[in-house]
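Shown here: the complex without one of its protein chains, the others still in place.
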Amino acid sequence: MTTMTKQAETPPPSAGDPYLTVDDLHVRFSTEDGVVQAVNGLSFGLERGRTLGIVGESGSGKSVTNLTVLGLHNPTTTEVTGSIELDGQELIGASEKKLEGLRGHKMAMIFQDPLTALSPYYTIGRQIAEPYRKHLGASKKEAHARATEMLHKVGIPNPKLRVNDYPHQFSGGMRQRAMIAMALVCNPDLLIADEPTTALDVTVQAQILDLLRDLQQEFGSAIVFITHDLGVIANMADDIMVMYGGRAVERGTAREVLRSPQHPYTWGLLSSMPRLGGDVNAQLRPIEGTPPSLLNPPPGCPFHPRCDFQDEVTGASCVRDQPKLPDGRAAACHLTAEQKRTFFIEQIKPRLG
Amino acid sequence: MSDELTVTEPEISSVSTGEPLMEVEGLVKHFPIKGGFPIKRTVGHVQAVDGIDLTVHEGESFGLVGESGCGKSTTGRLLTRLLEPTKGKISYRGQDITHANRRQLKPVRSDIQMIFQDPYSSLNPRMTVGSIIGDPMDVNGINPAGGRENRVRELLETVGLNPEHYNRFPHEFSGGQRQRIGVARALALEPRIIVADEPVSALDVSIQAQVVNLLQQVQRELGIAFLFIAHDLAVVRHFSQRLAVMYLGKVVEVGDRESIYNRPRHPYTHALLSAVPEATLDEDADDDQRQRIRLAGDVPSPIDPPSGCRFRTRCWKAQEKCATEEPPLVQIAGNAEGHLTACHFPEEGTISAKGAEDIVMDEALAAMEGSEPADAPKVTDASKG
């Protein structure tokens, strides 16, 4: 049976160096309205075989970060500083040619909407075969055979026939499977999945999540899984990073973040979503206000304008100082460790039902 | 803001006992497909909604769930008469409005309002908030006591927006605020029922909760009934007292919240509930005990739906009978009052797994386990032309 136990259950002590290391990443782009500070001082590492879930709402910088890792940002309007290392190679400032050699080969991406992310003009088989030919120098025939094999691997029935179909002849779920086949065709060591199931129905989403988990077992890739859905992340991730306003605000293993979250924003996310097992008469507790403007971010902690707990912090640190995110299991918040624990247990946990 | 929402303590047993407000019988909507050779003609129909019965009571929130293409949005549009039904009967407070014309509908129009999914495209970008909310009153000849403008400002306040923003344009608001404008527009005519078509699915999680709370406040304080159409089962469970599960144009199960979520009988409802990912990691939470069902492939085409029970091509319990005989939507023995299920071989009324054996119907998973999918249900082409 395919009930994959999540790696989070027994977090293996990190033996090797992380495959992907992002260090103090800043991404800014200039727009007509001013400079958007999309990502501010983001650092994380990820090993092969593990899944990092990045949670955040629109504008949290989660997608921008990952487009930057692949170097898909617009170089003329975007300013990137910091460091992104893939298997020890620095990607920021790397030549376009070098990046082209890595994209689709060592690092691949799955996008949210498989309908628009696949070209309507070429067959599924051709689109899967393209990176295989480019990166591994395979012949047309070999690449076609490989595309068929990949379609079989991702569970497309009749792969020999369907390989010659166009994307519009596939259903939404099958398109996302084809997209996954395309990303994995060169056995990449890093797979970035940007909201891969958001556009799909729940039963199809469950299929795709199972598939991704099983393929990871087989291929051993590192996966960055971006989503806004905490339920999905609980199913997929070993580690979780919560992003808000272009910064990481909380980090830890999936179990740590979901069972004993430390950041008020994470608390807010958890208490604002209804659960199948929750009390139907309990009110949802939304996070009031709206996400911060990235053109003109608030001083101090980016979450402070929406935070219920800033009065608990002595002085005006929340308004003045940007809280740091220490290494390891941590949250970027001025509350003391003691406060974080008591507030969660006394005020937040009862709400989660 | 949640503090401002002085919500009256909700009754524990909130199953509506109110009068039937909207009743739907045998509602059918078929969209013709043109084709043929050499002269184009109607060659088939997309059977979007194919004979459903529903009743929404006064003041209750009735949920309509299902996956894309199940006909839930079409149903919403039929009820608001944005679409013309092919067959069946829609009555509003006992009055047949199935084929009512513009003039006959006029008194009813303001009673039945709609909230749309996309807060960006459903508001006219060239109109101010004031006229978006106020113009419907004009059209329907409603003259509130303090004047229209005052009423609009009042409504803005009700939905949690600043009344000073009367003269602003939609692009000056965020997604969540726009959805609030949509709610205010619907409220402007003092409706008795609001058809809300996926009103929160385009919003961020934290904003979703704000809008759900607002809708709940509106439902409870103003006593407005809701037909709440959504694909998110957790949101529907939170918001609706009764609900119907749709699959391929049919209602497969209907009942009150407690009964459907805790004692579902239809295999499709089971599959849907089991597919919802939950953000709980506690061992003792029911997450781990929940049955794990993975449906194979995709929903068949509504142009040529399967005979008999429409779910049978993806159902693990399907037998001969399911192909030949369409299961009626009836109250099965052991079901609570008003809990109807359309299934020949219903599941037991529990959501926990029965044993070690999970139900995995996915060819991909089967293939990866080394065994070829033997005679797994056929995956139907989704090429809908």
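As written, the chains take the letters A and B, and residue 1 is the first residue of each chain.
Methods note: a contact is a pair of C-beta atoms (placed from the backbone, for glycine too) under 8 Å apart; a residue touches a chain by one contact, two chains touch by 3 or more.
One rule holds in what follows: contacts and distances are computed from a predicted model.
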Listed names "ABC transporter permease", "Pyruvate dehydrogenase E1 component subunit alpha", "Sigma-70 family RNA polymerase sigma factor" or "Fe-S cluster assembly protein SufB", with the criterion being the UniProt name of the chain not displayed: "ABC transporter permease"
Of A:111, A:244, A:265 or A:343, the one touching the omitted chain in the full complex: A:111
Identified contact with the non-displayed chain, of A:20, A:42, A:55 or A:102: A:102
From A:140, A:168, A:320 or A:341, residue that would touch the chain that is not displayed: A:168
Candidate in contact with the missing chain, chosen from A:26, A:134 or A:259: A:134
Chain A residues that touch the omitted chain in the full complex: 70, 72, 96, 99-105, 108-109, 111, 113, 116-122, 130-131, 134-135, 166, 168, 179, 182
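Operating definition for what follows: only the chains that are shown with their structure count from here on.
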Distance from the mean Cα position of chain B to that of chain A, given in whole angstrom: 30
Partner chain B, residues of chain A touching it in the complex: 1-3, 8, 57-58, 152-155, 157, 168-174, 177, 201-207, 209-211, 214, 218, 228-235, 254-255, 258-259, 268-270, 272-278, 280-281, 283-288, 290-291
Contact set on chain B toward chain A in their complex: 1-2, 5, 7, 10, 12, 67-68, 174, 176-177, 204-210, 212-213, 216, 231, 233-235, 237-238, 257, 261, 271-282, 285-287, 292, 294-295, 297-298, 357-358, 360, 362-365, 367-369, 373, 378-379, 381-383
